[in-house]
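For this view, one protein chain was removed and the others were kept in their places.
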Amino acid sequence: MDAFNALFSTTFEIDRQFGTPYHSRFRDFIADMQRQNYVIGGAMTDVKGDRSLAPHQQADPDLFVHVTRRTAEGVFVTGAKAHQTGCLNSHYLLVVPTLRLTEADRDYAIVGALPVDAEGITYIYGRQSCDTRSMEPGTMDAGNAQFGGQEAMVILDNVFIPNELIFMDGEYDYASMLVERFTCYHRRSYVCKSGVGDVLIGAAATIAEYNGVDKASHIKDKLVEMTFLNETIYSTGIAASHSFQPTASGAYLPDDLLANVCKHHVTKLPYEIGRSVSAGFSWWPGSHAALRSRLSQ
Amino acid sequence: MDAFNALFSTTFEIDRQFGTPYHSRFRDFIADMQRQNYVIGGAMTDVKGDRSLAPHQQADPDLFVHVTRRTAEGVFVTGAKAHQTGCLNSHYLLVVPTLRLTEADRDYAIVGALPVDAEGITYIYGRQSCDTRSMEPGTMDAGNAQFGGQEAMVILDNVFIPNELIFMDGEYDYASMLVERFTCYHRRSYVCKSGVGDVLIGAAATIAEYNGVDKASHIKDKLVEMTFLNETIYSTGIAASHSFQPTASGAYLPDDLLANVCKHHVTKLPYEIGRSVSAGFSWWPGSHAALRSRLSQ
Amino acid sequence: MDAFNALFSTTFEIDRQFGTPYHSRFRDFIADMQRQNYVIGGAMTDVKGDRSLAPHQQADPDLFVHVTRRTAEGVFVTGAKAHQTGCLNSHYLLVVPTLRLTEADRDYAIVGALPVDAEGITYIYGRQSCDTRSMEPGTMDAGNAQFGGQEAMVILDNVFIPNELIFMDGEYDYASMLVERFTCYHRRSYVCKSGVGDVLIGAAATIAEYNGVDKASHIKDKLVEMTFLNETIYSTGIAASHSFQPTASGAYLPDDLLANVCKHHVTKLPYEIGRSVSAGFSWWPGSHAALRSRLSQ
Partner (left out) sequence: MDAFNALFSTTFEIDRQFGTPYHSRFRDFIADMQRQNYVIGGAMTDVKGDRSLAPHQQADPDLFVHVTRRTAEGVFVTGAKAHQTGCLNSHYLLVVPTLRLTEADRDYAIVGALPVDAEGITYIYGRQSCDTRSMEPGTMDAGNAQFGGQEAMVILDNVFIPNELIFMDGEYDYASMLVERFTCYHRRSYVCKSGVGDVLIGAAATIAEYNGVDKASHIKDKLVEMTFLNETIYSTGIAASHSFQPTASGAYLPDDLLANVCKHHVTKLPYEIGRSVSAGFSWWPGSHAALRSRLSQ
C-alpha cells in the first residue's frame, strides 16, 4: 500500500520533469499484479552501516541497495533490505531507496520490482518471540498457523531487474519525495494497531468478567483508559486521512503531520494498553472453569 | 452551538412522540436570533448541592432550575446556573437541564429562552486570575479589552418564560438525550484549545529565537513534543466530526466516544504544553533587545 | 525475605497476646535453615476463585489453602499457591495466608513450613516466553542456564506440617498484619528492578555506540530519560527503607506508603524504559561488525 501509492504519484512527477516512461510502466505493473491477484511487498529499509555517512561514503558499497551493472535489457542490483515484514508470502518485492540521496549516490537511486524467487535473492528468516511454540504438540500455541506473519532480511546479490519493471533509475532528487510519501502512507497505516487494541481490550474485559471483578471501579477505569488510548490512535489516523492533499497524479496523500502524530502514538500507547492488561487482569483456574462453561454454551 | 444543535434534534424527537410544538417554535426562535444577529448563551450547569441526590430530593428545591408557577402565558423558573462563560455578552440564554431526570423531577424538565436582562435575573461576576491588571495604567496587560471573556453565576428568581420560548416542559425522559447530545457537541468543541496551543507554541518558538537557542536540540524537541500533543487534540476533534451520525431531525451528531476522547485530552494536554513552555523558555533583557530590534524592522 | 521478616515480627505479637510458642519456633526454624544454607520460598498467593467472596464462602473450599485434618503431631493442609517464583530451587516453602481473614475463615489462618518435596505436593511448571529456546543448539539463547528462574503452581493435597513448623494456627485476626507486612517488604523489594534497568540502559548505550549514533541528541535524551525513570525506582525503594519503623519484636519495617510508591512505579517504568530501548536502538550487521571487532580486542 505504502510503496505503490507513493510510487504512483512520484513516478508521475518524475516523468513530467524528465519525460521518462516510469508512470505508465508502473500502472501496467500494478494492473498485472491485480489481474493475477498478487501480493506486493514494499522493501525499503537498507542495513545502513554508519548512519552518519551517505550511501556512497560507506566503507562497504553494498550497505545500501545499488545498481552494479547495466545491460540493454535491464539492471543488476546488490545490497540488502532489513526486516521485511511479510516478504516471504508476497509474490513481488518493490525495492525502493530508504533516504534522501545526492548526485554522488546516483546508482543508489533505483526503484524496481522483483519476483520473490528471483535468482540471487537470499532470505534470512528472523526469529520471533515464542516462534517454536507453534511447532509443539497441541493447538493452544499454534497461533495463526496458515497465514502467520514473518520478517526476513533480504540479501540481493546481483539480482536482475528488466527495464519494464524499473520505475526510477538515477533521478536521485526524487528519492526524498518518494521516501516522504512512502512514510506518510506508512505512518498513517499504523492506525491498524487500534484493531489489535480492540482485541486486547475485549480479552481484558472478558477475563475481568470470568474473575467476577467486572463491576470493580478500578477494573472499569482500566478498561476506559485502555479504550481512550486506543481511540486516540484511531482518531489520529482518521484525521490524517480526512485532511488529505491531492498530488499532481490525481492520487491523494494523508496529512503528513497528522500521520506522524498517529505513528508516534503507536510507539507509545500499545505499551500502555498492554501494561494495563498485565497490571489489572489475571487468569486463574476459577476463570478457566468459567471459560469452559461459556465455551460449551 | 452545543445548546441549539442539541435542542434542534431533541425537540424533533419529543414532538414525534408527544405531538408537542417545540421543534417549530425552536426553529422560529433560531431564525429570529439569526435575523437580529444575536448571540445565545447555553446555560446548563446547575449548582447541584448534594451530588448523591436527585433534584427533587435536595434539601433546597432551588439547587436545580425548576418551574415554580404556571400561567396561561408561560412559566416562571427559579434556580441558578453556575459559571456561565460569556453569558454577559450574550443576548439570550437557553436554560436546559443538567442531568438525567425521572418522573419525580418533572418540574425540573424545563427548557426555555430568556433575554439576558429579564426581570428576576442576577449575575454574580466571577473573578479571574489577574483580572484587575487590565485596569492598571499602560496597555501591556489590557488583554482583549473590548471582547474579553467572563464567567458569571446566573441566579434566576421567578423569571418568566413565555410559551413561545418554551422548548421542553415536563418531558423528563428526554432530559438525558438532551444532555448527552449537548455534551457530545460540547466535548467535540474543545478542539478549539488546539488553536490556543498554536499561539503558545508560536510564542515559545519566538522566545527561543530571541534567546539564540532555537537550534538547541532540547528546545527543538520541546517544540516538536508540544506540537505532537496539540495536534492530538486537533485530530481527535476532527475524527469525532468525521465519524458523524445522523439524527431523525436531519441534523448530525459527532461520534460520542471520539468527542469524549477529544475532551479528555483537553483536560490533560494543555497542561503538558504549558509546562513545556515554562520549563524550556524564558525571557530576559537580552531577549528584549533582540525583540526590540526585530519589532523595529 | 518478605515472608520471614514479616513472620518474625508478627509471631512476636501473636505470642504476646495469646502466649503461643510461634516466635521461638520460628527463630529455631530460621537458625536451622541458615545453618544448612537453605533457600526458603514464601508461598502466599492463593488461586482465589470468586474474588468477591471470602475463603469459607467459595463454592470449592480448596481455593484457599486451609487445614483439613489435625493430629497430635501437626496438621494437614490442602489448596494451591499460584505462580510461585523460584519455588523449585528452594529447599522449604513458607505457606502464609493471602488476605484479611475473619472468624469463619479460622481454618485458613495457617502458617507453616514445608520441605519442597513433601508428600502430597504437585508442581505445575509455568511456561515462559521463549523458554524452549534455551534447549536449542548453540549458546546464544541459553540464558542463565544453571540458575534460571521459574514459576510454578503449587498444589497441596493433604500435606503434613509438624507442630514445630507451624507459626500460626487459627489466629485469624493477625492475618491482615502478616499480609500487610509481607507486602510492605515485598513492594520495597521491587527496587531490584532498577538493577535490571541498569543492564538495559547499559546495553542500549552500547548498541548506540556500535551504530555510531551515541552523540545524536535524541539518543542521549533517551538514555537520560531511561536513567531518570530507573533512578526513580531506586529512590523510592531507598526512601522506603530510610523511613523505617520499628516493630515490637525489634525488627524494622520499611515505610508502607513509600514501599507502595516504589512498587507502583515498578508496574509502569520498566515498560517505559523497555519502550525507549525498542524505539531508539536497533541492531544491524554494521553493528555486528563493530561488536566483533570490539569483542576481539
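Note that the chains are named A, B and C in the order they appear, and that numbering of residues resets to 1 at the start of each chain.
Methods note: contacts are C-beta pairs under 8 Å (C-beta built on N, C-alpha and C of every residue); 3 or more make two chains touch, one makes a residue touch a chain.
Everything numeric in this text was worked out from a predicted model, so none of it was measured.
The missing chain, though absent from the display, is touched by one residue of C:Phe26, C:Tyr210, C:Tyr234 or C:Tyr271; that residue is C:Tyr234.
Residue C:Ser243 is the one among C:Ser134, C:Gln150 or C:Ser243 that touches the chain missing from this view. Looking at B:Arg16, B:Arg69, B:His218 or B:Arg275, the residue that reaches the missing chain in the full complex is B:Arg275. Chain B meets the missing chain through residues 47-52, 63, 80, 82, 129-130, 132-133, 136, 211-213, 267-268, 271-272, 274-275, 279, 284-286.
Along chain C, the points of touch with the absent chain fall at residues 227-228, 231-232, 234-236, 238-240, 242-243, 257-258, 261-262, 264-265.
Contacts to the hidden chain, counted on chain A, fall at residues 217-218, 221.
In this section, only the chains that are shown with their structure count from here on.
With centres taken as mean CA coordinates, the chain nearest to the overall protein centre is A.
For chain C, no residue reaches two or more other chains under the stated contact definition.
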